[in-house]
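One protein chain omitted, others in place.
Each chain carries a letter (A and B) given by its place in the written order, and its residues are counted from 1.
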Amino acid sequence: MPVYSTHYLFLSLLLFSIGIMGALMRRNAIIIFMCIELMLNSVNLLLVAFSKMYVDINAQLFVFFIMVVAAAEVAVGLAVIVMMYRKVHSVDINILNRLKH
Amino acid sequence: MNLYDTLFWFFSAVAVGCALGVILSRNPVNSVLFLVGTFLAISGHYFIMNAQFLAIVNIVVYTGAIMVLFLFVIMLMNLNADVEPQKGQLIQVAGVISGGVLFLVLIAAIHKASPMPIDKQSIDIGLINNLGKVLFKEYVLPFEISSVLFLSAMIGAVVIGKKEPALPAEGEAQ
Partner (left out) sequence: MLLLQVDIALIIEKLIIISVILMGSLGIAMYATWGERKVAAIMQDRLGPNRAGPMGLLQPLADGLKLFFKEEIIPDRSTRFIFILGPCLAMLTALMTSAVVPWGPDYIAPSGRTITFQVADINIGILFVFGVVSLGVYGVMLGGWASNNKFSLLSSIRAASQAISYELAMGISLIALIMMSGSLSLRDIVAQQHGFWDGNWFSWYVFKQPVGFIIFLTCAFAELNRAPFDLPECESELNMGYHQEYSSMKLGFYLFAEYINLFISSAIIVTLYFGGYNFPFMDQVATATGPLLFSIICILVLISKAVGMVLFFMFVRWTLPRFRYDQLMKLGWKGLIPLALANMLVTGMLVLWVFKS
């Protein structure tokens, strides 16, 4: 069964949905963060597949910039999580509901 | 079934299996390892699509730097399966259902997309000198701006992570 662009579409959607499920299911902030990385990567995969499909180089540069932004995001996000751990000694996001009260 | 297809199915199976491992394993370190596996499989996809530069950058940036940082933070906090916060069964089921429904909706939206062949002949599109030429000619401004973004993210991380001297130094992270 030869591989078509739709295969990549389905694979990428599957990975994206798994990422969404993880972000909804888990309470550990780090795992949720990792699920976001997974979603970004599924989009990257799709962009590369499209770039091969249309023989267009721009999509690959998009992936490059997504990686740049993801790296910056991780640097700040992990700093935030470490600070949160210092304050409340937990990475459970349910503790962070103080804005409610 | 030629080599390309075999590798496609192999890497897809690894990617999906490891992605499931990320969200299902209770120990955060196992999650990190599974995510590394997913990223390596995605890099494998890039390799078979001849996007060599992106494949290796994916390995260097994601598995070599970002995931090491995650692992570092998890080790620093000494998180393990015993202290892993658990949601109730109901919320977990709700999460799975909503993710699955999203998947179904997206599938329903695209299932009529006509399958286009992936072009395996254009071998030179992912090569580093072609990417570099486009990056430094057409995308010079975004490239420079992204370097500024990096710098600000670095400064931001340092500022956030700085210890506030006013607070009493109660229990370090370690």
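Things worth noting here:
Throughout what follows, contacts are C-beta pairs under 8 Å (C-beta built on N, C-alpha and C of every residue); 3 or more make two chains touch, one makes a residue touch a chain.
As the structure is a prediction and not an experimental result, all values here were calculated from the model.
Put simply, the missing chain touches B once the whole complex is considered.
Within the whole complex, the absent chain has one touching residue among B:7, B:69, B:94 or B:107, and that is B:69. Screening B:13, B:97, B:128 or B:151 for touch with the missing chain picks out B:128. Across the entire complex, the residue among B:18, B:42 or B:57 in touch with the chain not shown is B:57.
What chain B contributes to its contact with the hidden chain is residues 27, 29-30, 33, 36, 52-53, 56-57, 59-60, 63-65, 68-69, 71-72, 75-76, 78, 127-128.
Here is the rule we go by: only the chains that are shown with their structure count from here on.
Within the complex, the chain B residues that touch chain A are 1, 4-5, 8, 12, 15-16, 19-20, 22-23, 28, 31-32, 35, 38-39, 42, 45-46, 49-51, 53-54, 57-58, 61-62, 65-66, 69-70, 73-74, 76-77, 79, 83-87, 91-92, 94-96, 98-100, 102-103, 106-107, 110, 113, 115-120, 122, 125-126, 130-131, 134-135, 139, 142, 146, 149-150, 152-154, 156-158, 160-161, 171-173.
Note for the complex: chain A touches chain B at residues 1-11, 13-22, 24-28, 30-31, 33-35, 37-38, 41, 44-45, 48-49, 51-53, 55-58, 60-61, 63-65, 67-76, 78-83, 85-86, 89-92, 94.
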